[in-house]
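Only a single protein chain was left out; the remaining protein chains are all shown in position.
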Amino acid sequence: MADKSFEVFPKNPKKTYGLMELVKGTGPIVNKEPEDTIFTWPNLFYLEFIVALIIIAGILFLSLYVGAPLEEEASRDTTPNPMKAPWYFLGLQEMLVFFDPWIAGVGLPTLILIGLMLIPFLDINKKGKGYYTFSERKFAISSFSFGMGLWMVMIVIGVWFRGLDWNWYWPWENAHLHKPVASGLRDLPVMFSRILGISDFAGKGLADFLVLIYFGLGLLIPAYIFKDFFKKLGVLRYATTMVMFWIMVGIPVKVGLRLVFSIKYVVMTPWFKI
Amino acid sequence: MTYKQLTDWVTSTQIYKAIFRHGYEDTPRNRALTTFSNVLYHLHPVKTRRESIKIRYTWCMGGTSMLLFLMLAITGVLLMFYYVPDARRAYNDIKDIMNVVSFGSTFRNVHRLAAHLMVFTVWVHMTRVFLTGSYKSPREFNWIIGVVLLMLTLLLSWTGYLLPWDQLALWAITVGTKMAAAAPFLGVEGPFGAQLGIRPDNDLKFMLLGGTEVGQNALLRFYVLHCVVLPLMVVMFLAIHFWRVRKDGFSGPL
Partner (left out) sequence: MSNIGDEKITRRDFFSLVGWAGIAATMGGSAFSFYKYYFPNVLYESQKVFKIGKPSDYPIGLSENWKKERQVWVVRTERGLYAMISICRHLGCTPNWFSDKQVFLCPCHGSIYDLGGNVLGGPAPRLLWRAAIKIDPVDGQIVVDFNHRQDPDPVSTESGLKVDEASREVEPFFIKV
């Protein structure tokens, strides 16, 4: 402290701050123990500086060996086969196989973004704030991990297991050999009406009913088993959480229906099909 | 002249004092002033919680995303000097950048790599924030800003994808905008689109492309979005994001 005359307000020379005014109000750090704080300069800045150096060096080094691709000039007459989107969109591209474009390309991304934005308002669990814990927020962590895992699996499939005509290719298969044409997708309502011998309309009704049952039971059963969870969240929060959750689970269910039973659509209306 | 003498002389000059509003000595006061008398550094608080800056805790992903954004802005501006968004020459301009311009290929590679890496780091940052429960009250709004930033990051990479005007670009954008045409209500092929009087020349895809096919208008629109509109939006939302981190307090085990 060479220049003592400069520090007028803090009488204690060891302090770099002083009491200015007392105001009433709430803040994020109220009713907490004194904190173990350290100076941002140099502790945090040095950390950031070192990380920045490592990242910049890494990217420069990689850029010597990994070139940005440039394919043939754009031409409308031939689509490259297979046509792959950048890796972070391959999850959506994979979904396009199983859902109509308006769901996979517009509906699902919108739902994902809205769902992510709603998370802080749906998860009102006071525990686990600012530290990692699984035991105190089992549902939150496991459902988030499920969604993330699903997304990652889709990306891995898209990057390494999709080949010509978007068919499944194992890494050891010849990637230049076209696969035989697989065909014969069926619609669930049509299957119902054919197998059960009921009218087309009744078949559609039955399929719609099954979807309603799926969401209905999905809403009712957890509310019955986890009564505390339901009470804490309230009807609106609980219903939103569960609908979002079952839509998320519904995606692999629909994929499974396609892979096992070759089902194309479950719900069929004159305007849209799911 | 010793090192000490040199620093003493440099820090005693009027120029040094005009730039840095604090002394050079390592004192608590100077440490504090370093942070809050600097326009960039003062995004940080003077003191931070020991626990909340551990790499083990933060994974350093938010800061890395910010660094990558800066790198992308710099290399992006450099690439703009040689690139013309004209469908007849865009592809050749990229070829020039790759083969003829000094260090052109390096800057393009860095731009590409950093873009891919930024999507990854933003994503991991979000995962970390979720796992440590750092979005909980009072930080709900900042999480929403974060989701908006994730969306902007993806839109930036998507619009940048068209600019090289190669096969990859054309078809990725063809597919992407066809999805816009399939949007409910707004797209010509989407549910309820036709019922609402949406035609190929007034739907969402037409608005995005500025035409019915991926052509010159689309290239120019994506160029403007990629180089001006979206980066500006990112900067604005980043400012709010950082501001709210300060105002809502750093998270971290208490």
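We just call them A and B in the order they show up, numbering each chain from 1.
Just so we're on the same page, a residue touches a chain if its C-beta (ideal position, glycine included) is under 8 Å from a C-beta of that chain, and two chains touch if they have at least 3 such contacts.
Just so we're clear, the structure is a prediction, and the values are computed from it rather than from any experiment.
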Message: Can you tell me which of B:H22, B:H42, B:R89 or B:K178 touches the chain that was removed from the display?
response: B:K178
- line: Which of B:P28, B:P138, B:P184 or B:G210 touches the missing chain? It is B:G210
- line: Listed in rising order, the subunit B residues that touch the chain left out are 171, 174-175, 178-179, 200-202, 206-207, 210-213, 215-217
- line: On subunit A, the omitted chain is touched by residues 75-83, 93, 96-101, 105, 164-167, 178, 181-187, 190, 264-265, 273
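The rule is short, and it goes like this: only the chains that are shown with their structure count from here on.
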Contact footprint of subunit A on subunit B as seen in their complex: 23, 25, 27-29, 31-35, 41, 44-53, 55, 60, 63-64, 67-68, 71, 91, 94-95, 98, 105-106, 108-114, 116-117, 119-120, 123, 126-127, 130-140, 143-144, 147, 150-151, 154, 157-158, 161, 164-172, 175-176, 178-180, 182-184, 187, 189-192, 195, 213-214, 248-249, 251-254
Task: Please give the residue numbers of subunit A that touch subunit B in the complex, ascending.
output: 1-3, 7, 14, 16-17, 27-29, 32-33, 35-45, 47-48, 51-52, 55-56, 59-60, 62-64, 66-76, 78-80, 83, 85-89, 93, 100-102, 104-107, 113, 116-117, 119-121, 123, 125-133, 137, 140-141, 144, 148, 271-272
